[in-house]
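Sharing a structure with you now.
Every protein chain except one is present and positioned as in the full complex.
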Amino acid sequence: CFRPVYGGGTAPAVTSKTFSGGGDVATELAAVDVKPLEGRVGGKLRNELIFALRGGGAAGPTAYRLTIRLKEYGQSAVVDPLADIPQTRTISLTADYDLTRAGTLDPIATGHTVATATYSSGLQRFANVRAERDAEDRAAVQLSERIRARLQAYFATGK
Amino acid sequence: AEVGIPVIDQLLPTRPKSFSGPHAPNPLAPGPGLKGKAAKQNDPNAKMLMEAKQLVYDYDREVVTAVGGVDIYYDGRALQADKVIYDQKANRVKAVGRVKMTERTGDVVYAESMDVTDNFKDGFVEPLRLETVDRTHFAAAKGRRENGNVMVFDRGVYTACEPCRENPSKPPLWQIKSKRIIWRQDEKTIYYEDATFELFGLPIAWLPFFSSPDPTVKRRTGVLAPTARYSGDVGVAVETPYYWILSPTSDLTLAPVFSSKQGVMLKGEYREQLMDGAYSIRGAGIHQLKTSEFADKVPLTKPDGSPAPDGGLTVGPGDKKDRWAVSTKGDFWINDKWSWGWDINAVSDKWVRGDYNLWGSRYDATSTVYLAGQGDRSWFEMRAYSFYGMTRYDQQDKLPWVGPVIDYNYVFEDPVAGGELAFNLNATSVYREDADFARYRMRPRQDNALVGAAGTYSRISGDMHWRRQFIDPIGQVWTPFAFMRGDLIYTDPKTDPRMGPFLDARQDALFRGMAGVGLEYRFPFIAESANGAHQIEPVAQIILRPNEGQIGKLPNEDAQSLIYDDSTLFSWNKFSGYDRIEGGSRANVGARYTFTSDTGATFSAIVGQSYHLWGRNSYDAIDATRTGLDSGLDTDRSDYVAGATFAPNQHLSFGSHFRFDEDNFKLRSAEIAARANFDRFQANVIYGRYDQQPLQGYDSIREGVLTGGRVYVTPDVYVEGGARYNFDFKVFDRTEVGFGIDDIMQCLALGFTYIREVDNSSDSIKLNDVDHKFLLRVDLRTLGSASASTQNRSTRDNYDQSGF
Partner (left out) sequence: QQPPQSGSVTSAFSGFSAKSNEPVNVESDNLEVKDQEQAAVFTGSVVLTQGASIVKARKLTIFYYKKGEGPKTAQKGPQQGETAGAKAAPEAGRDIRRMEAEGDVVVTQRNQRATGARGTFDVESNKVELSGGVVVSQDDNVIRGERLRVDLTTQVSRLEGGGGSGRVQGVFKPRQ
């Protein structure tokens, strides 16, 4: 049944349940080093993920490495046929990532996740450019939350 | 994509390339370099190793005869035959019976008899069959080899097709039969004399004399395969590109286009690669012969003289004789962190790219110059833009000059007071000649959103935030945060009565500040299951903040779009740009469910609502672009938002967002996007439905669906189709159907595409003009690819487009 991810709580057994024994889920998460990602969206995802994993704390000794492969697609569902200009545009980011123990090569956990964000667009091209930038950021934030959830699950259950 | 401008994307997912004949390769790719196959000079003191069942030596005539499975290796070549007579005095080697000679390059010659000099440089081969290492085939009744690098095939046949296994005598898919084929390996060119091109065994073309680069050539000066096109206004246009290598790092492609109606257009592209980057310059220009062909573009007045209903539209090229398009693009690395570049486009009129099938988007000819740098936790980007709209509703003076736009995002690596400190800077300066208002069905209306303020508007914004996460013993996660922001704004709108109700029409310089504190609370629970883990996480957020200032006084350039869904639920400022900032105290509440499997699949769902607590609800306020109104946030209790995503593996992904009315649960907006990307099956579908926002020009529900898919029926044959439907206009504005065969017998690729799309470049302002495009593409491996397309327009009378 359900129990708090971050240990604590009434059941003392919970604290020792963390997969790697020793430290609890939070310290394990803080020991994950996210490999740098190229490009603005990659940098934004990495920054958000680092806060999600370390909660703002200092970078502890690295015990795990997280490699993320990021892909971005753009598509418009609603296009005004008169001017053939998209009225909405959806940015979707997909991330395939591998968690490896530091110093080893074979992944101990993998994950695939996706995030989409939509913005309105019209004839004003500058507004479109800035709206697309914001949509990319929103999608990156969603991705960071889902990747954290996956790592939380791994460190809490070992699977 | 063109510089972040939403380009109209293809309906169909991109197709993995089949094979590509020698076309103008991209010199930006790493230098060709002589691959190992270069024929090295002959080694003067090479020895000939001979091996056989029996060796007979005749002293008088000094002839060695090897009999029985003879193998000869000499200077990198290997010769096998039943019998070989080596006359040392005459330096001749004569091989008889199942002769097979493998060249240094890997090419293999088969023959019945071969009589060559002992250094294999000159000689006769009968009959000759040659298979090159690039899987191309020559055959001839009689072949000659001259000084080691010229092969002459009398009554020769050349093809790149694999012989059909079951019955090799069947003619290959395509072949070139000619009186004589001369392959000059030193020039890397194959010359054909009196050649006929046969496709499927049928003689298609007779070519008195022509030459093609030999298969080993990756990048070579020479004529590229022509393409042909037919369209009503230009007639038949044949483009014959000539590719010219100027240096190992630069090349020039000149492509005259001979058109039946408009004369000759000269197209050219120069590309150069430097140590730290690459740039290219492209141009095309024509002096039209029959300009009247283009007169059917949007006229200013109706035939009876009264102004056309859409008089505001710019007239088509009309009587413009000289039409041209120029583009230059460059990207350079300053060091491993910084890069700069430009992408500048200019066109003579909106329709030249569409009319002459030129490169680039049909919708914008945007120019930009940029400088960008990426640090470990930071990003810097400085850009300038000049926009040129090319749809029939674009008017250039309504599009802004923007420059500079500076973005600097920085996160401190080391914690400050135990938490993360980060700051962002943005500077934007916009000048626009004429005001632009939101339109409904492309008709400008004065009474709602001023999407483009005329005049000058400059803003410098800086914001800083701090956040820190605490976990209490029972597993609750508390994240206090604080942020502050300041905007220095200078606005100098033009005196234009129409802009009156939208902003303060006087020049002004002002400051807008914002600061806030907040707390985010999460309590994640987890339950293990057989092959994964379920997590449930209630999330609550409260933000205390003063009201937003200067609402309704300023233009809104970069925060016009506001789509409220689960992706914006927990952001502290739900506006999409710096021109607006969320004010007033607000609480965001939601619950998140995530299932993660040990194979890596992720399913996540979220549902939530946002509450405006105190102060002024920024989303209920009227600003220049009416952003926020009817967005679902403009009531104290916002609409309910929900979202779900599912990614079982790296091939499939599914994402969705929904918004329901907070009182009657009526669907306000829905969005579903799915994508499949397998080797033999690629597909994507996206459906969007967004409620009316009349004050922003959306009087009716924006609803549309786009689907595209391709199935590889066999590893080589694919069928593809795509369509886009707009529910408001009830029209398939673009459908595309096609099929293709890659790699038939590894030598032929065919592709056929039919595109039917609503024509929006002609004078019709209704939707009853439809373009039909037929595109045929033929790739002949090692020869090149040719394509032909025709386009015609049909008019549907039964289409009653009400509301015009």
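Letters are used for the chains, namely A and B, taken in the order the chains are written, and counting of residues starts over at 1 for each.
Please note the rule applied: a residue touches a chain if its C-beta (ideal position, glycine included) is under 8 Å from a C-beta of that chain, and two chains touch if they have at least 3 such contacts.
Everything numeric here is computed off the predicted structure, so don't read it as measured data.
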_Quick check: which displayed chains does the absent chain contact?_
B
*Based on the whole complex, identify which of B:Q54, B:T221, B:T495 or B:S794 touches the chain you can't see.*
B:Q54
_Touch with the omitted chain, as defined above, among B:D82, B:D118, B:E293 or B:D699_ = B:D118
*Residues in chain B touching the chain absent from view*: 44-45, 47-60, 62, 64, 66, 74, 86, 88, 91, 118-119
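Just so it is clear, only the chains that are shown with their structure count from here on.
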_Quick check: how many Å separate the C-alpha centres of chain A and chain B?_
26
_For a test of understanding, state which residues of chain A touch chain B in their complex under the given definition._
1-10, 26, 36, 38-40, 43-44, 46-47, 50-51, 54-59, 73-90, 92, 94, 96, 109-135, 138-139, 141-142, 145-146, 149-150, 152-154, 156-157, 159
